[in-house]
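Notes to accompany the following structure.
Heads up, one of the protein chains got dropped from this complex, but the rest are sitting where they should.
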Amino acid sequence: MHQVVQAVILGVLIGGVYALMASGLTLVFGIMRVINVAQGALVILAAYLSYALFSHAHIDPFLSVLIVTPAMFVLGVLVQIVFVRSLRGSDSEELSLLVTWALALGIEGVLSVIFKTTYRATSPSYADKTLTVFGYQFGFVRLMAFIGSGVLLVLLSLLLTRTRFGRAVRATVQNPTAATLLGVDANRVQTLSFGLGVSMAAAAGAVYGVIYPFNPGSHYDLISRLLSIVVLGGLGSLGGAVLASLVMGVTEAVVAVEWKPTWAAFSYFIVLIVVLLVRPQGFFGVRERAL
Amino acid sequence: MTTLLEVDGLTKRFGGVTAVNTCSFAVPEGSITALVGPNGSGKTTAFNLITGYARADEGVVRFAGETVRRPDPVRLSRSGLTRTFQQARIFADLTLVENMVAALQQPWRTAFSTAVRGHERARALELLEEFGLARLATERAGNLSYGQKKLLEFAAVLMGDPRLVLLDEPTAGVNPVLVEQIEERIRELNARGLTFLVVEHNMNLVMRLCDPVIVLAQGTKLAEGHPDEVRNDSRVLDAYLGG
Partner (left out) sequence: MTRTGLLRAAAFLAVGIAFPFVFSPAWLVNIGVLTLMYAALATSWNLFSGYTGYITLGQVAFFGLGAYTLAITFEHYGIGSGYNPFYVLPLVGAGVAFASMPVAWIALRTRAMTFAIVTLTLLFIVQQLAFNLHSVTHGSSGLMLPTPTTFGVSTYDDPFYFAMLGILCIALLLCWGVLRSKLGLMLLAVREDEEKARGLGIRVTGAKLIAWWLHVFVTAMVGAVWAYYLTFIYPESSVDPLVMIGAVLMTFLGGRGTLWGPVIGAVVLVPAQQYMLLHLGGSQLYLVGYSAVFVVVLLLLPRGILPSLRDGVTRTRERRRTRLEAAAS
């Protein structure tokens, strides 16, 4: 029993970090119906940046978030303008999937050339520190990452509900044409939101490298999980993504502990298939019956 | 007169809004029944519930005497209940003939036979001729004008030999000449035995063409009867003019 609870704790903590990555993914889909398959690669890129900053400039990974996040925001904006915005027409959704995939490959290639394919890990002195509460272990870094993710997610939801920008974003999600007619610059909203989505992933990535060893190919593991999460939660639903991340984080951890670690990743897909059988739209998605 | 379509206690809620509220009405076989009401009275939602494009929260739909357990567009269409849409929906990249033949409701054994066989093309052209579209038969459907698309949509649903056609605002956004043409078609087809349930805002057309007229307001039936009765019903006047 103790083992299971410990696994649940572990699952929740990592689920929180996935939630941050997934939120960016689902947000971007909700706004411009684009699945940024490069999200995983961008997380890894952020991990490498943080690693480099730590190895060469001795900047603490959590502090590096302050540098990496804005940098990746700019990168996200550039990517959207150069690659995504130019896609037009009825296929733009599917094309965006392929273009962002190609981007992910490009990022993987560049990282492989610079850093080689050996596994890296950012190892500050406190990397292995754990806190024990009521007999349960909480990895210090995982806990900090979880709290950080939580804070950022709350800030994100405040941004969406309390600010003018947020209102513009929600209007564009619901009805891009009407939003434009009401004076919302759809292009600007889309570009900035894309950058926002990327920067969320970057923040997560900066600390991801402390928790897990990574190499350029690690983005596949990440994106496969993130995609399952956003579909499970319902494409475009922020709340769904957060819930799904926690559910899947816990499932993965429990499967790893109670059964075998090699099947842990597989559990994602089983849960996804089972849920889709019952609810093709995921937790909070809208069943599309076009009228 | 036998009832072809019956709707009993139909209810549909969207969050806090009850679009259709214990709605009950009947469509006699062989009639051209009108479904009217101010905007927001639940007409199109009712259509969607009847034809399986939305799931009802409560209520039953009975078609040709049989209760329809889980309305599904494919099954309903194949049993003779078909519909058109408020915004005409046709297959833009296909030709008119292909649009028509696609609507033929073939059995599976024809899946690997030629897409448009001789007799099928002939039947399609026949129908297109009735709607005045035969000369455009090989045109890409997307190139048609809006009015022509509406005619094509109407013609196509007839290919499956339906018993009941639900027309969702057939004359909306269409010029007066075309309105006449559509009215002609409906009368003609009705004379041949086809039943219609028509949602319309064009009151003159409704009064000329339809009997009975069912009035919906706030998701439920307000009045039902011959156009003259309904026209003078004070509740109906209130619903349209009142607050």
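As written, the chain order gives the labels A and B, with residue 1 at the start of each chain.
The criterion applied here is as follows: a contact is a pair of C-beta atoms (placed from the backbone, for glycine too) under 8 Å apart; a residue touches a chain by one contact, two chains touch by 3 or more.
In this text, all values refer to a predicted model and were calculated from it rather than measured experimentally.
Of the candidate positions B:67, B:106 or B:143, contact with the hidden chain is made by B:106. The chain omitted from view is touched by exactly one of B:11, B:45 or B:77, namely B:77. Screening A:117, A:161 or A:175 for touch with the missing chain picks out A:117.
Mapped onto chain B, contacts with the missing chain fall at residues 51, 53, 72-74, 77-78, 82-83, 85, 89-94, 98, 101-103, 105-106, 108, 110-116, 156-157, 160. Listed for chain A, the residues touching the missing chain in the whole complex are 29, 33, 35, 83, 86-87, 89, 91, 93-95, 97-99, 101-103, 105-106, 108-110, 112-113, 117, 216, 220, 224, 227-228, 230-231, 235, 262-263, 265-266, 269, 272-273, 276-277, 280-282, 285, 288-291.
Operating definition for what follows: only the chains that are shown with their structure count from here on.
Averaged C-alpha coordinates put the centre of chain A at 46 Å from the centre of chain B.
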